[in-house]
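Below: one structure, written as structure tokens.
Every protein chain of the complex appears in place save one, which is left out.
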Amino acid sequence: MESPSSVSLKWMKEGYRYLMLGDISAKAAHLLSLPKISDFFTKLIQRVSPKSYQQAYGEVYVTQKFLENFSGDQVRFLARSFAVPGNHLGQQSHGFRWPYGPVAIITPFNFPLEIPVLQLMGALYMGNKPVLKVDSKVSIVMEKMLRLLHECGLPREDVDFINCDGNTMTKLLLEAKPRMTLFTGSSRIAEKLAVDLKGRIKLEDAGFDWKILGPDVQEVDYVAWVCDHDAYACSGQKCSAQSILFMHENWGRSPLLDTIKKHAARRQLDDLTVGPVLTVNTEALLLHKNKLLKIPGSKLLFGGKALTNHSIPAIYGAIEPTAVFVPLEEILKDDNYELVTKEIFGPFQIVTEYKDNQLPMVLNALEKMHAHLTAAVVSNDVLFLQEVIGKSVNGTTYVGLRARTTGAPQNHWFGPAGDPRGAGIGTPEAIKLVWSCHREIIYDVGPIARNWQIPRST
Amino acid sequence: MESPSSVSLKWMKEGYRYLMLGDISAKAAHLLSLPKISDFFTKLIQRVSPKSYQQAYGEVYVTQKFLENFSGDQVRFLARSFAVPGNHLGQQSHGFRWPYGPVAIITPFNFPLEIPVLQLMGALYMGNKPVLKVDSKVSIVMEKMLRLLHECGLPREDVDFINCDGNTMTKLLLEAKPRMTLFTGSSRIAEKLAVDLKGRIKLEDAGFDWKILGPDVQEVDYVAWVCDHDAYACSGQKCSAQSILFMHENWGRSPLLDTIKKHAARRQLDDLTVGPVLTVNTEALLLHKNKLLKIPGSKLLFGGKALTNHSIPAIYGAIEPTAVFVPLEEILKDDNYELVTKEIFGPFQIVTEYKDNQLPMVLNALEKMHAHLTAAVVSNDVLFLQEVIGKSVNGTTYVGLRARTTGAPQNHWFGPAGDPRGAGIGTPEAIKLVWSCHREIIYDVGPIARNWQIPRST
Amino acid sequence: MESPSSVSLKWMKEGYRYLMLGDISAKAAHLLSLPKISDFFTKLIQRVSPKSYQQAYGEVYVTQKFLENFSGDQVRFLARSFAVPGNHLGQQSHGFRWPYGPVAIITPFNFPLEIPVLQLMGALYMGNKPVLKVDSKVSIVMEKMLRLLHECGLPREDVDFINCDGNTMTKLLLEAKPRMTLFTGSSRIAEKLAVDLKGRIKLEDAGFDWKILGPDVQEVDYVAWVCDHDAYACSGQKCSAQSILFMHENWGRSPLLDTIKKHAARRQLDDLTVGPVLTVNTEALLLHKNKLLKIPGSKLLFGGKALTNHSIPAIYGAIEPTAVFVPLEEILKDDNYELVTKEIFGPFQIVTEYKDNQLPMVLNALEKMHAHLTAAVVSNDVLFLQEVIGKSVNGTTYVGLRARTTGAPQNHWFGPAGDPRGAGIGTPEAIKLVWSCHREIIYDVGPIARNWQIPRST
Partner (left out) sequence: MESPSSVSLKWMKEGYRYLMLGDISAKAAHLLSLPKISDFFTKLIQRVSPKSYQQAYGEVYVTQKFLENFSGDQVRFLARSFAVPGNHLGQQSHGFRWPYGPVAIITPFNFPLEIPVLQLMGALYMGNKPVLKVDSKVSIVMEKMLRLLHECGLPREDVDFINCDGNTMTKLLLEAKPRMTLFTGSSRIAEKLAVDLKGRIKLEDAGFDWKILGPDVQEVDYVAWVCDHDAYACSGQKCSAQSILFMHENWGRSPLLDTIKKHAARRQLDDLTVGPVLTVNTEALLLHKNKLLKIPGSKLLFGGKALTNHSIPAIYGAIEPTAVFVPLEEILKDDNYELVTKEIFGPFQIVTEYKDNQLPMVLNALEKMHAHLTAAVVSNDVLFLQEVIGKSVNGTTYVGLRARTTGAPQNHWFGPAGDPRGAGIGTPEAIKLVWSCHREIIYDVGPIARNWQIPRST
């Protein structure tokens, strides 16, 4: 790995790097906008990460838009600094966002294009020298994308791309000592890396994401469709997938659940609207369901069966989109809480219901959760929204009638909250926060007063 | 410790908290501006932390100015959020700086008032619930200050103030699980805490701070006085103290070193312009000096003797302000580098000289250092400044003829760079970065198009 | 008047001016917080501007809080600039907010303390040299305040305070050629000044301010009280006073109007909760009412009579708080529109009602208005709010159940929208926009490439 200061030097000395990266972004965005190329990447993603064409295309589209956002001068605009007058003539303090220098990026299997491109380009935009590791199962997508970036003008030495397993990567990190490592992936590995790297890390790990339906029932068809999409698109293998649904009793009296059930039933292996679960096998999924059904009052709403007639290997999971109802009172019990809020990276959700006076219990359930990634509050009642937002800490929180948990684009921040190690992705704020640190340079050029005299020692 | 979400709730629900904290700040600033009160705190600081009246008063003054800065509406202005239009009518994304909730603050002996007040108020301003631990040797200062804040209206339950040793504090942190811990102190403990708390930490630890004198020799008297002040004020017990001085050969031919020597000779125990060293005893200080003097070409410039005629206990250090010259070539040798760049928290500095063509060697020496806190480049040559700034990564870097390493005020950022765990202190940027995290709330209230139809599954 | 560049020089050269103004602000805020002094100013305001103690005290309080906001370093923080990397090493562009130099401020009778202090200090904070003219009827308040500011350290030569009539002031402006003139007052004079000064002006003139009550009827008592306050406090002599009320028919069926009537009846001359109207005499007020009552369907809701048993001179107006109902259809007729929307700077409002399907007519009525100062939309229905906000252009617009038209504090922008000449008051944004202009300074220091060769001519 290159040394930090020679990287900073490059950053500082070569204004043209900003312009070069702005050019590369404009060119790469244009290429991704061509149907032939976007179709190529969409299908390549589908080859390694089980999702529908539309979902895979979503990655390509978001990546294109992100690159458009940093065309032209927008890379150098990220390096915008500020200055404030000092205490006397000739003094002025400047606040910069400074690159770390050598950094590392580790990204998971479920978004083989979007996550590595957005984080990699962010690291480059801010002046760092990144080494990139993408989950080996899917790294072919990023390999092709790097070639496209090279074609657009990215110097080959600007990014080190590595293919290895996790242990090897940890060893590399401990030896190379990158100043910062961005990790997107499972909580378990995140915690281990945080210790190994003594906290020099930014994390975006999993979430047990919740959605609350407020007292004002409206547009049931729309809300049901969003629920299906949030829970089951990409077979639930998004860190933002809806893991639990808290329905106000008013919604319980609506056709909501029946409609969600109908949507779930439309999903099929053919077009990958449901597909293999890469991190939990079928047996474990069914076992989890059965444990939940032992909780008093719980019931299977739909799904819960293994998929049939398929060639999915046994090391993966394959079940129907599933929803299990558990009573709110039971969820809150110490014996059940951990079980109910266990994150299942698959097409699986918990559903529960609350009465008007039970909102504090719902908020209490949220408060006990560990990870705070996405959330949704489906309501247009401003006082209800105010109450729930004020009492929760999730990072990316959608509120209002059209609230969802998934589908974060490139135009707003996506990331967890409540943790100083939390990373963000995509927006100018996320790039600056994750990929640079504050450096203050105080100019103090004089003149020194003609009548200056040596003061007393202090 | 209070739970995080109930803290956020308070933050969100009670706009008046911002106003209350603005009022408290205005009142406390006014009280600290009264001579009787500022004198009280100045002398109290002197009782526990060995420094001159002027240096101790500096803490009180900076604290007063900091509190003035967050009078009136300025606390709520810290909570300023932004919003961007979404993809359709009714959608808008909002970026907030959100409080962590329960947080911890641990501060050292050398600034018993300034560091804890600035960090504590920052934590409160952003909506957190802090527990504060100040080094027990000096915590009486902060105890008195808390009483003053209570008098100005701070509710007693808003801050938990704890007196204990480090082990007990670690135990408390591991059990109470604050979402964020700010630690200011030694690198050794910082690294340990980073592991214990799995990286949920912001650090401001020690620095081996350097100053470079550029080729343009001007205002020798002024520069010499600043060097004396940077190296020896507070007996060098500032994390920003000048630890090494790189002189261009042009300065070597000037009366600079002689003038610094004269300044150092003016320092005396009487008025604490030199005083006890709390973390290294006399024997260790002299040993370090002797080791340095064994390096070929090195020599004692001045000082280097134990103080006499005093009652400083033997567990502390007591030496004259000391400067040791070591040749640049020797500093860079692997065998010497660690010894020469060992941080001595006392009145002790290394001096070296470089020729015009040796600047790359100087930059190489800087690059190898671990901590990157403060630095100074004394020159008004814009191309020289550009070269050194671009090749270094220190956090608070003073440049220009009047550049210094110490004496950071409340009006600009102070803190290390190049480390994602790095904290800052004092300014709006520092407060927001250390004491809050990004939360994105996306309003998406509709309306839903009248002709909306259920899309295909994806 | 001083020349512009010598003023800029002072600004640029003397960092200490920022600190001095921060100190003055902190001290003056503290003095205004003392009951003895705030009481003095409150009663002095009452002597010259007819309003209740509470309303007059409001000015003092807002002024105090404004001064607190710019204590300490906050004046220099207003001068914050930004910088962006250039096209090559050594180039960097800086965006500053630069002072105009010599400027003028002209303020009206109705806020004798708040408006002149906030604008004057804003002008000073940004580095200008102001001449200040306050309406001569009330200028004694500002004279006393200037003495207080001098006492706090403001140099006497920093502000020129002039007492004269309007013609003399115009003559002075045409000769002295201030680079910018801030005018707060009547639309008629504003338009004349805009021509005289060839547009080198910022304006905050009158407004025919509207309030809309949406379909969701809630908290009738509260809303009625706010309506009374907005229409009749300070006898309606605020540029933000509620001039017309559009009620959804649902509110027409509530006790709202009866409750407003009761509130109006509580007002009395004794405590100046109703008082003299300085710019329209009684006869003219009654004539206006009578003209309105000739519109088909219109009716007097309450008030409409001259006050009795008082010693108010005949050149002023003295009537009961008055409300006249006019049907919406009639308001929109070309023959009536100008009459109905004529601004009456007194305790006088129009009331009308609209049915659910008549919202477009209401929006049409708003659109035809000239001035766009304040407005209120009383509703918590997010889709209704969205519709009205999107179709209106008023500057300071309050929305939600607690929406009001008056009572703007120092913590948010107050000013008109939709006009490039529009001024703002009080906030950092307002100060920067009104009292400074953009200046871009591009540093381009080299080095020039060693192999640079003279290019072809272009």
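To keep things simple, chains are lettered A, B and C as they appear, and every chain counts its residues starting from 1.
By our rule, a contact is a pair of C-beta atoms (placed from the backbone, for glycine too) under 8 Å apart; a residue touches a chain by one contact, two chains touch by 3 or more.
Source: prediction; values computed, not measured.
J.: Which of these, C:179, C:261 or C:291, touches the one chain of the complex that we don't see?
T.: C:179
J.: Which one, B:91, B:281, B:298 or B:341, makes contact with the chain that was left out?
T.: Per the contact definition at the top, the residue touching the missing chain is B:91.
J.: Just one of B:44, B:62 or B:79 touches the chain that is missing; which is it?
T.: Of the candidates B:44, B:62 or B:79, B:79 is in touch with the missing chain.
J.: Spell out, residue by residue, where the missing chain touches chain A.
T.: Touching the missing chain: residues 22, 26, 29-30, 33, 65-69, 71-74, 76-77, 89-90, 382-383, 386, 410-411, 428, 445-447.
J.: Spell out the interface residues on chain C facing the chain that's missing from view.
T.: Within chain C, the residues that touch the unshown chain are 3-6, 8-9, 11-13, 52, 54-55, 84, 86-87, 90-91, 93, 95, 98, 100-101, 179-180, 191, 194-195, 197-202, 219, 221-222, 225, 228-229, 232-233, 263, 266-267, 273, 363, 366-367, 380, 386, 389-404, 409, 411-415, 417-422, 424, 427, 429-430, 433, 437-446, 448, 452, 454-458.
J.: Can you name the residues of chain B that touch the chain not displayed here?
T.: 12-16, 18-19, 73, 76-77, 79-89, 91, 94, 380, 382-383, 400
Throughout what follows, only the chains that are shown with their structure count from here on.
J.: More than half overlap in residue numbers between the two sides of the chain A-chain B interface, or less? Answer same or different.
T.: same
J.: Report the inter-chain centroid distance for chain B and chain C in whole angstrom, where each centroid is the mean of the CA atoms.
T.: A distance of 43 Å separates the two centres.
J.: On a C-alpha centroid basis, what's the spacing between chain A and chain B, in Å?
T.: 33
J.: Counting only residues that touch at least 2 other chains, which ones in chain C make the list?
T.: Touching at least two other chains: 73, 76-77, 89, 382-383.
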